[in-house]
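Pasting a structure below so you can have a look.
One chain of protein is taken out of this complex; the other chains stay put.
Showing subunit A:
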Amino acid sequence: MIHTLLRSTIFATSLVLAGGALMSPAFAEVVYNRGSAAEPETVDPHKTSTVYEAHVLRDLFEGLVMQDAKAGLIPGAAESWTISDDGKTYTFKLRADAVWSDGSPVTADDFVYSFRRLEDPATGAEYASMLYPIVNAEEVNTSKAKPEEMGVKAVDPHTLEITLKAPTPYFLEMLTHQAAYPVNKASIDKDGADWIKPGKLVSNGAFTLTEWVPNDHLKMVKNPKFHDAANVKIDVINFIPTEDRSSAMKRYEAGELDSYDDLPTEQLADLKAKFGDQIRVAPYLGTYYYAIKTDKAPWDNVELRNAISEAIDRDFLAEKVWNNSMFPGYSMVPPGIEGYKSAMAKFADKSQIDREDEAKAVLEKLGYTPEKPLKMEIRYNTSENHKNTAVAIQEQLKPLGIEVTLLNTDTKTHYAHLEQKGDFDVARAGWIADYQDPETFLGISRKASGNNYSNYDSPKFEELMDKAAAAGGNPEERFKLLGEAERVLIDDVGQIPLLYYSFHNIVSPKLTGFDDNVMDVHPTRFISKAE
């Protein structure tokens, strides 16, 4: 009897289990294997420096404001905000249902703590400058003020007040940056330096971190406590760094990766033929340029600088050297910022032949010919494409009577030399937007900027930039002034813009919501995957 009972119980149990097993495909986890060209360096929002961290942190954390699938600004942990008439005080209303992954509420104090931590010199945050517009933020970061003196205040648990030094129309855009994400004080107090470890990390985004094997993968799982969890379609993200781009293409083809954020650009034509519209190449807010020492003879001559810039065939660079993975560039601010019109070099519309003739005439006038050439050195950091670009330019400038020599060093040596204001003629550089505003591209040519490798120094440019900053309350006027400033910079050839960056993604047709945008941001909470 007991035996029969036992047997039937086992039978019944196995039936139920088998039924469960049969049913389970309907509830199968949706796993998104997201390929990345590099390893993120950290998951601490305050210690990040690369876009690879940004891709991960955007899924783990939620700032006051966030970006949607098209990089548009949307409410994040704050459901609404008001800006005072003088443009200096921002009051954020936090959403009542925002919680950390440990269940505790996200409060205004969390943001006060986080912003202070970002600026605390002991944190050593590379992106501390992201919040410099806040009163005393820079002073705290440079040990000139105490963290409590920063212009950020919790009015009540759900109201955060931020005071800026001056009206900063792009401040909300800056807040979408990962450096402005909140971190959890309780877990940092409890776990110390280990708070970022998988399993321990308390975050407030759509996903939580469960595994990180360096150079292999980060596993993130859907956070059921996230306020919009009902609309998050992906259950598991495996963030998979694959450094070798050719291998990554094979992994994609084999179905091991659902998307990958870089392409072996030398194979771009073949890849397009093979994968069609799975290959996504479109403008990305970034400028590839050459810095030229504007305070050193003979490069201090605007006419000469302009002739060199004019003679460079950017169409050739974009098509032949970069296989159309970059676009010809004639301005420092790349197109794509809404409401802003970039100031293009005046020769941009002329034919290449006319441009070469004009450039040649200038060099002849200055006494340089192929027989008696001008010597110029181009420094670049190690990369096959940087080398090919420099070689192409070397050839293009030869008929003008410019003898170009090339100097290659590794990336660290290259930028150390530029930052320490070492001697050079022309040097390769690039700039990717941290936030969608012309300011980020023009600021690097200001006299005081450490990134002004050209030593460009124009009182008129400075004046217009100052005026634009002062016009913060009037966005239209401000863009107009920034445009005028860029016009001065371009006419002075303070830098030589060559190409605009593009993003290059390969995206499986199974994915929806991985939308193209100029910031190349793709929050996973808006992505879904069909089986």
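We take it that contacts are C-beta pairs under 8 Å (C-beta built on N, C-alpha and C of every residue); 3 or more make two chains touch, one makes a residue touch a chain; residues count from 1.
We take it that contacts and distances are computed from a predicted model.
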Listed names "ABC transporter permease subunit", "Proteasome subunit alpha", "Glycerol 3-phosphate dehydrogenase (Quinone) subunit B" or "DNA 3'-5' helicase", matching UniProt entry of the absent chain: "ABC transporter permease subunit"
Residue touching the undisplayed chain, where the options are A:Glu161, A:Asp191, A:Glu256 or A:Glu377: A:Glu256
Omitted-chain contact residue, chosen from A:Ser84, A:Asn215, A:Thr369 or A:Thr405: A:Asn215
Chain not shown: contacting residue from A:Ser80, A:Thr210, A:Ser247 or A:Thr369: A:Ser247
Positions on subunit A where the hidden chain makes contact: 39, 41-44, 47, 49, 121-126, 128-129, 141-142, 196-197, 212-217, 240-244, 246-247, 250-251, 253-254, 256, 409-419, 429-432, 450-451
